[in-house]
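A single protein chain has been omitted; all remaining protein chains appear in their positions.
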């Protein structure tokens, strides 16, 4: 796997996430009690032996730099290869600057310098514990120029409307890429992961820029689909697609399923993240916790049910938390009631405050926000 | 000195540097054979015991991230304190965003979180091996809120026109800050270094934003000069002020003076930089080098005089280099003649090519540029 | 504290009274407090006090200790300049030399100290559980212009005869040492933490090394010798939690201390964190039906049964119907359905089988439990 570069980039719009993406790109959203979304993508790459990983960051780069930094938690703080962060540039000499192609092209020196011959692309907003090694062998053995990874999805509720829909022909041949409008009960969901030969990748970048016919790599695949040998690979595991507040909230609560948490947390290796050195969590006599994931460093004196509680949260006596995502260092005081809510980092819910949303549209408390009873 | 934060920021305009600042901020300019300008500022801080250093970067952030990274060469890759990079933001909620005050204010969390009570400000475009410890003791002993560091300069040629001119009263009292128009033979040059009590610094940021009367910290000092106790401290060593191509070129060549190079390279501790692991430099039988600084990894077969040669440069037989700055990995082929020139990284001067500028306006060859004989 | 202070951390102790807890590892590597190892406390104190250089003197079964410390990154000691250095015994032309005592271990590493040119050398032990700002000790030492300052603390009178007791004059100047005195004159015990002026220490280490009657121990030889020769020696009075975990019972007690409201070893204090190697585990999961009372639980646990007054390390499975009371459970254990465990210390990787019963709540015994054997104490 050290023959493969890891490339991480997303096209998701932060505006779909409401207040929780005001100061962070969506791939930096807290997830699963102690992680950020992007931790899953990077860790899965590292666990499968990728040694050079480039992240094309969003505009709000400070949180990314703070969290990923030199890549130490992933042992990517290397002199030779390791982690590279590429914030967007908008002052080069290559015409328009929207789209991922201009950003990839602006780092051509990186593609030239690295010795890896293949590229593994991944979208950090889609969590899937792909066995990258197996998929890579398929890509190599079939002699494809590009292999796109998809998951067959049953989506009766239309949760995946507007997701990428891939059309697969016989022998896994790639036919086309469209958008799921939920007209069919089942569809093949392109999960934003793909293998590409590096020389083909570079050729596509250059062609797209010279021809001026597309700004997005995804569009270029459609455009050049007859020019290259493109096939598809089916992933059969669990997929979380985090595109907006609702899917973010749901993906967190899904972790209370033993099968899902086992797959996402353990399969194929540990998930690494920036360590915070919190002590163990203390449960007092008055606490009552049911079906919840609780991170370290919390002091729990109240009731918690069906919830995800992040690091260093304090829950007072008689407080009641249900179906909620409570992020790092939040404080919920005595007798407060929080139901169907997403509490961002370091929020404060005062004594006796009662907040709640619906399971389809959770109540959001923004970072640093304080809610107290008048 | 671990009571003092280091803050590095510059207001120099990259446009004054011509082609050599196209893709890098001026504080990232190569200097002295193997360094970048900012290495001197950071190393001097580290050598004087500062443990927390924040760099407010320019817009062209990629080269800064690549070079400073996690701060490893300065041992600033720490979990507790260390190096922080703050790229400019332009999407906060604090009115106008030009000026350094908005940028400082956007990192208020950093100033709140760190335990240091004092701030040492420094401009990376001005190189001066200030004994920060001595100056800090003066600042503390005189009980000042702010201490500005200056150098008395004799500037008959007007090289320092438009530099900050500080007016010093009796007992080192700060009187005012203006601009040097070279009407006097001597003037006191404010060298962009200052100590500030952190609480006063924060107060000035907040006041400036609330009052809306200034966007620059330097202006705020003038504005609030009667409100706080501000004094000055005289630095007596060598100062290089790198404001444009000419001063950049001159500062490099000044290193051929033994006194200057000894002061800048050795006084108060080593200058750290990102290491490149070049082997020693090989001088062949045909080489002839006179009064020059040569970095490692070069192969020198030709003549070099009064020049600064960076890492990994190749100079062919019969080539002649004089009064020039030749940056990293450039190749000068046989019998080429290069006089009064600045060759950026990885330039190529073909066989027999003859280039030259004047000592006041050096000939510039931009990064990756190839000059060959027709 | 910059380069002026270099800490030397003695981490070679075997700790044989801890029985199976130290069968494979040195005492400083014994797990403590739900997620730490004992040495984490001294290491975290050092890094929080701003000590940049620390030498760790190892000898007995250092493998796991070395794995735990790694390159020191958990404590921010993975530096290019200075940082942490593991100092095991080595050979020279005269052959190999094992460390024969605490003072000898430091003596053998005079080269390391000479290169760093410290002004002060701080001797620490990797066996103790406490939080201390060594800057306070240093400032006291400087203020007294002492040659050596010993950190001391009040111990209960009835226990004083188990310690090295320090008698001082009215200005806290040391006038007498009593090693485990049957009738102690006071109850101020040495904590085994010494701040030396390096020049003086260097002299006495060389002297001690030549002394054939010496066992090369700080407490027994070097410090008494300095007192004899009228060096300026002061006692610095430390107030706070401090424990030298000597036996299985005191090990269990110190862990249980953490569940006590009045416990003064506050692990949640963000201004003085205790750092340890990160295991990269997911959060703990508390299932529907679980009961958790006054307990500490660490990452990666899966709790379906009942816990009362217990401390669980990482990746422990407590099956439905299992009950754990007043116990310390080390990592990777499984407590099966129907098992009841009281007053126990359960070693790593142990499986407690279904319906197994260990101890009774009020029986005043401590059980050390491994997969193969149960020791009572």
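Brief remarks follow.
Should a chain be cited, it is by its letter among A, B and C, assigned in written order, with residues numbered from 1 in that chain.
To be clear about the criterion, a residue touches a chain if its C-beta (ideal position, glycine included) is under 8 Å from a C-beta of that chain, and two chains touch if they have at least 3 such contacts.
Predicted, not measured: the structure shown is a model, and the values here were computed from it.
In the entire assembly, the chain absent from the figure touches the shown chains A, B, C. Only one residue in the set B:157, B:259, B:277 or B:374 touches the chain that does not appear here, and it is B:277. Among B:105, B:216 or B:265, only B:265 touches the chain that is left out of the view. Interface residues of subunit C facing the missing partner chain: 58-63, 66-67, 70-73, 78-80, 83, 85-86, 88-92, 96, 98, 111-112, 115. Interface residues of subunit A facing the missing partner chain: 2, 49, 51, 72-73, 75, 77-80.
In the full complex, the hidden chain is touched by subunit B at residues 32-34, 72-73, 261, 265-266, 270-273, 275, 277, 279-285, 287, 289-297, 299, 304, 308-309.
The rule we apply is simple: only the chains that are shown with their structure count from here on.
The greatest centre-to-centre gap from subunit C, using C-alpha centroids, is found for B. Ranked by how close its C-alpha mean sits to the mean of all protein C-alpha atoms, the top chain is A. Taking each chain's centre as the mean of its C-alpha atoms, subunit A lies 39 Å from subunit B. Note: centroid distance subunit B to subunit C, computed from Cα atoms, is 47 Å. Shared interface positions of subunit A, defined as residues touching 2 or more other chains, are 72. Within subunit C, contacts with two or more other chains are made by residues 73, 275.
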